[in-house]
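All protein chains but one are shown at their positions in the complex.
Right after this comes chain A.
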Amino acid sequence: MQKINKNVVLALLSLTSLVFLLFQLYYYKFYLSQKNGTVFSKVRGSQSGQDSTRWHVVRKFLGLISSHNIPVYLIDPLILGLVDKDIEQIRSSPDGPSPECKYFCAPRDFTTFALLDKTWKHEVGLFRTAEKMGFQWLKIINKDPRLDGMDDLSGIEIPLHYIFKLASHAIHLVVFYERSGNYLWHGPLRLKQHMDRKFVPFRKLHFGRYPGAYEKPELLLVSIDDLKVQIPKNPSNFLEEMSHSRFLECRYREARAFFQLYPDDASLDAVEFRKKAKSLLHLAALTLNNLGVKFWLSSGTCLGWYRQCNVIPHSKDVDLGVFIRDYKADIIPAFQKAGLPLKHKFGKVEDSLELSFQGEDDVKLDIFFFYEEDDYIWNGGTQAKSGKKFKYLFPKFTLCWTEFVELKVHVPCETRQYVEANYGPDWKVPVKLWDWKSSPSNVQYNGVWPVDEWDDVIQVY
């Protein structure tokens, strides 16, 4: 009796769990279909089971765009990722019909395209046609950052993002603007109060959490899934760029407040120094970029950017930071070739490396190499006459793009911590007398170089 009971109980239990499982499956399917809608019947036979809504919406959108002669290009990271795998094949057969819907049929909420602002004329007609085609659209505008640095212009608002929604799929159109420094910029996506927060699941967008900076891409016209579309010529490069494209705007408002407090030095000397520092920075950026060495604004130059959006006229040099893992032996010859002779070299690759190059008339370019530890990052300093070593500690940071003196450069994203580590809590107050050995608040005495190494680690020219 007991035995039978046990068996029955077990069988019952198994049954229940099976029912549960089935119910789960059903529920999950229901959940998915709710999100994707079923407006379009699945006509494209070859991809039965796939979501062709997306394909249809994209096709309609491309039709809309081409009827208004607006050149857009695909920047959807998920599709570009797929495309990148087959890039050779796609390149070689730009017109061939595709046997199956491989790229535009994966069920997603969005497909992302980019638009270069200067290539279209903001015609209202586009939106009228879009509405006629059944699209709902949303325009996200914000202040024009290109005019943000200027005191008194009522910055006109410019469109940063458009979202075209049809059925359950939305097209996210990111507007890219050309900015001084020969790069493209897209803005953050911020909803104003009256906007419909539920228009699309904004959080899932690939672009818009932060503003971003990109190189101008070369484009390639390809046909994928029977849709003709422009894509960046090298999708993997683009995706790599995208992964660290975050852009920081200079803090213009704070900079203005700073200049209210400490009026800018407009003397001829200051003007001259700024001009030289700017051209030195441009030259250094060109040289390092050609070598593929990633660098950022450091020390006084970084402070100048963060505090006043300009070169500090009394700083007398230009400071850059480079991670030691990016060090290349070609750096010194490359600078020499660019007309910047080595002035001194302190330390060695393994420890406290620092290079100084002589720019035009006394303006010096310092490159500090940064060493990463588990919970901090540091760079070293060396006093030439005594062989003393110093260590400057920084909290860990990542790199962001910014624009500085018409140049797209990196700065630490966590700039405030970086500057504060270096200059202490009073970084807002200009200090003219600065001793690199004692003034920084993050300096540590780090021993003395062994005398027998001096020839190597202290080279002054």
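Quick note on the criterion: a residue touches a chain if its C-beta (ideal position, glycine included) is under 8 Å from a C-beta of that chain, and two chains touch if they have at least 3 such contacts; residues count from 1.
One rule holds in what follows: contacts and distances are computed from a predicted model.
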Protein name as given in UniProt for the chain not displayed, "V-type proton ATPase subunit", "60S ribosomal protein L4 C-terminal domain-containing protein", "Protein O-linked-mannose beta-1,2-N-acetylglucosaminyltransferase" or "Aspartate aminotransferase": "Protein O-linked-mannose beta-1,2-N-acetylglucosaminyltransferase"
Hidden partner chain, touching residue among A:Val271, A:Val349, A:Ala384 or A:Val448: A:Val271
Candidate in contact with the missing chain, chosen from A:Arg209, A:Lys228 or A:Lys437: A:Arg209
Contact residue for the chain not shown (choose from A:Pro71, A:Gly134, A:Pro201 or A:Gly447): A:Pro201
For chain A, residues in touch with the removed chain: 3, 6, 9-10, 13-14, 16-17, 20-21, 23-24, 27-28, 31, 118, 121, 123-125, 142, 144, 146-147, 149-156, 178-182, 189-194, 197-198, 201-204, 208-209, 266, 268, 271, 274-275, 406
